[in-house]
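Heads up, one of the protein chains got dropped from this complex, but the rest are sitting where they should.
Order of writing sets the labels: A and B. Residues in every chain begin at 1.
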Amino acid sequence: MEKIIFYILSAVILSLSLMSVLSRKLLRSAVYLFGVLTAIAGFYFLIGYHFLGAVQLTVYAGGIVVLIIFSILLTHDIDHQMPTPDWSRVAVAGALCVAGAVMFVQLLQGSLFSRVEAPEQSDLNTVGNTLLNPGGGGYLLPFEVVSILLLAVMIGAIVIAKQRHSVDDSSPEKQAP
Amino acid sequence: MYDFTTLVQSIGNFLHGQFSPGVATALEWTLVILVYLALYAILGLVLVYVERRVCAFFQLRLGPNRVGWAGTAQTVADALKLLLKEPVTVNKADKLLYNLAPFIITLAALTVISLVPFAKGLQAFDINIGLLFIVAVSSLGVVGILLAGWSSNNKYALIGAMRSGAQIVSYELSVGLSLLTMVLLTGTLQLSTIIETQANGWWIFKGHVPAIIAFFLYLTASIAEINRGPFDLPEAESELTAGFHTEYSGLKFAFFFLAEFVNMFTVAAIATTVFLGGWMPFHLGDWAGFNAVMDFVPPILWFFLKVSAVIFLMMWFKWTFPRLRIDQLLKLEWKYLMPLNLMNLVFTAILVYLGWHG
Partner (left out) sequence: MIPGVSLIEILTVSTLMFFIGVYGFLTRKNLITILMSLELMLNGAAINFVAFNKYLYPGQPNGQLFALFLIAVAACEVALAIAIVINLYRKIKAVDVEQVNTLKH
């Protein structure tokens, strides 16, 4: 049963990400991305990492996609269609990606990952204790660094996106067509 | 006394006895899905009826209290009207997204009610991160709203969608933080365990001041999150005709409508589960006789009683308070609710650290 669900999820992930990259309508592309991210959350749930799945749903599907959709709503109108990229660019990028994918998949086929049978430690308590453990093997320092990064990004985003009421006339806003 | 675990298990055993494991699991899933779909529709119908009645009593509207016996014909008329209406489609809309939006909203609403514990053992999906999962899934509905607003190709719909997006994204924080305060007290995210921690008293009684503050913060923020009055700016009919669902009619409009009512039920159910003891009966100290009488009432009845009380409170809010302006709305969240929530969280953390919680 899990096997069938895994194959359905992979098919959804791959087809929707392909559609997201190829679609010419911007918002549809974002919606396909939403589908991909939700399917990945489903994959995390399938594999038993519930906490990670919920975080993926909250931050990616509920936060990042909403931000992207917001920016699309603010900067484009509904009739906007993206031009198809030129032929040469598609050919070069396509060849590059196909070559890379083939190479990596080939490498994977030859690799011998031996699966380790050990008692599962993936419940919420283990994750929490490891994340907030200041001792050896703990992730308290990265956790604090990420929280400072988040604060810095919050301030930075406000400063960048804030409407400036600049005094001098030579500001770029007024020169723009 | 009343335990649904055995009933659910015997149904499962019966299915597994009759069929092969794969078929039995598939049948179980189908059964659960059917039950929840039926529940979804029934909840929608009942809540529409209740909303009509309550609003009629509050505002002295005559119709909904008089059509049929106690106004029951009004719901039937509403449903028939929605089903028979011509499905108008917009010519210049983005058809795919236009049709997808109601389903995303319905899916989010339906997934959240699958976690609600109705009684002991009567819960479809008892995951160990229950509360976090609820917060996660309820944040997906906003995508549907944004899509509906954009794909209708209508400026009122777009403005409604933008307002709704801003509102939901900001009020999600308060909902999450107030639930986090309660998680500090309960020490678990799993909904069934949260209810078990309240066997000796509901959190709103034994959680001291922080629990009461968190309850009101949660109620305010989640009413705003599900776009109900007095925070129903996204569909403010006096300014935006109907907000993000202006261009929807007939059955597709009914999807939005149903999702709104079911979201209201979910909010009430989570408030009940976390603050009001879920299906736990009301007990008073050591009055053994009184407690025994209370135990006699089935837990599922307790659950629905508490939920209806919270829903009535929400309807009371809607039909009493005037609608907020968008700047007042955002000011309320960022300048009052958020700081209050954070202070409450720190206060509760100190309380728990000192070991003063029940």
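Here, contacts are C-beta pairs under 8 Å (C-beta built on N, C-alpha and C of every residue); 3 or more make two chains touch, one makes a residue touch a chain.
As the structure is a computational prediction, the values presented were derived from the model and not from experiment.
K.L.:
Missing chain touches which shown chains?
P.N.:
A
K.L.:
Provide the residue numbers of chain A that touch the chain removed from this figure.
P.N.:
Chain A touches the missing chain through residues 2-3, 6, 10, 13-14, 17-18, 20-21, 26, 29-30, 33, 36-37, 40, 43-44, 46-49, 51-52, 55-56, 59-60, 63-64, 67-68, 70-72, 74-76, 82-83, 85, 89-90, 92-94, 96-98, 100-101, 104-105, 108-109, 111, 113, 115-122, 126-127, 130-131, 137, 139, 142, 146, 149-150, 153-154, 156-158, 160-161, 163, 172-173, 176-177.
Here, only the chains that are shown with their structure count from here on.
K.L.:
Residues of chain A touching chain B in their complex?
P.N.:
Contact set of chain A toward chain B: 1, 25, 27-28, 31, 34, 38, 50-51, 54-55, 57-58, 61-63, 65-66, 69-70, 72-73, 78-79, 123-124.
K.L.:
Under the touch definition given earlier, write down the residues of chain B that touch chain A in their complex.
P.N.:
22, 25, 92, 94, 96-97, 100, 127-129, 132-133, 135-137, 139-140, 142-143, 146-147, 149-151, 153, 158, 161-162, 165, 169, 172, 189
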